[in-house]
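I have placed the structure first, in the form of structure tokens, so that the comments after it can refer back to it.
Up next is subunit A:
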Amino acid sequence: MGGVALRLEALSRAREAADVEALIYNFFNLEVLLKVHPLLLKGFWMTIQLCILVVPLGIAGGLVVAVAYSFHVRWLNWLLIAYVDFFRSFPPLVLLILVFYGLPFLGIEVPSLIAVLIAFLLNTASYYGEIFRAGIESIGRGQREAARSTGLNGIQTMVFVVLPQAVRNVLPDLISNTLEVMKFTALASVVALPELLRMGRVAQGLTYNPTPLIAVALIYLALLWPIVRLLSRLERRTMAKR
Partner candidate 1 sequence: MLELEAVRKSFGAIEALKGIDLLVARQELVFIIGPSGSGKSTLLRCCNRLEEPTAGRVLVDGVDIVSPDVDINEMRRHIGMVFQSFNLYPHLSALGNVTLALRRVLKMPRDEANERGRAALDGVGLAERADAYPNELSGGQQQRVAIARALALEPKVMLFDEPTSALDPELVGSVLDVMRTMRESGMTMLVVSHEMGFAREAADRVLFMDEGEVVEAGSPARIFESPEHARTREFLRRVTGH
Partner candidate 2 sequence: MNRIAENFFDLEVMAKYLPSILDGVLVTIQLAILIVLSGLALGFVLAVVRAFQIRAVNWLIVLVVDAFRALPPIVIMIVFYFALPFVGISMSGFVVAWLSLTLVLASFAEEIFWTGILSVDRGQWEAARSTGLGFLQTLRDVVLPQAVRLTIPPLTNRTIVITKSTAIASVVAVPEILTQASAAQAFSANTTPLMMAAVAYLVIFLPLVVLSRWVESRFGWKR
């Protein structure tokens, strides 16, 4: 009896060892990684480039929306809210595919990078716009009046007095949205833009081994985890102040 139990145990241990080996072979295969790392590197740079383009574009678009809103022209505000809510209702992937496949049908041929940027701009500007709007609304009239009373004009008041405070008030939301935007860039893989995720899938296809996908996930973690941590801290601090 005892002998059988022992043998069974030995067997299951061998199985476990085999499992671990399979895990390493499939997910952490250094040989594969060595072979495909130029592809991943290329994808990584594309992702970084996308972030560097999309985030400032979105912020600029959002600022335009929010500052336009702050003039409180009724019809304009209705229009802006309609724009913001319209694009907040669209999954970014749907927007991306619509722009990517729709533009050519309109007879407009643009490089895929441009199509991606247009789709992301439409989407992220609406989110950033909503955040900046809330920030600007949070600054009391007294601040504007004080600034105007010292002779600053409307734009100077906005730039030097209102916006700095507004940004500080909504900083966690801004960072949170920036994190989302950076994550969105992975969607571009669907339209064959050679960014990190796309390159990971290409590499997997070449090697018949999923190690590149795991590597891609780890790269995203390394890139975005610090932002997540920072965000947790900031959010806790702002909530504690309430």
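Here is the rule we go by: a contact is a pair of C-beta atoms (placed from the backbone, for glycine too) under 8 Å apart; a residue touches a chain by one contact, two chains touch by 3 or more; residues count from 1.
Picked so that all candidates are chains of the complex that A comes from, given by their letters.
Predicted model only: the values in this text are computed from it and were never measured.
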item	value
Candidate from 1 or 2 that touches subunit A, complex-wide	2
Touching residues (chain side subunit A, partner candidate 2) in the complex	19, 22-23, 26-27, 85-86, 88-94, 97-98, 101-102, 105-107, 134, 138, 169, 179-180, 183-187, 189-190, 197, 201, 204, 209-210, 213-214, 216-217, 220-221, 224-225, 227-229, 232, 235-236, 239-240, 242
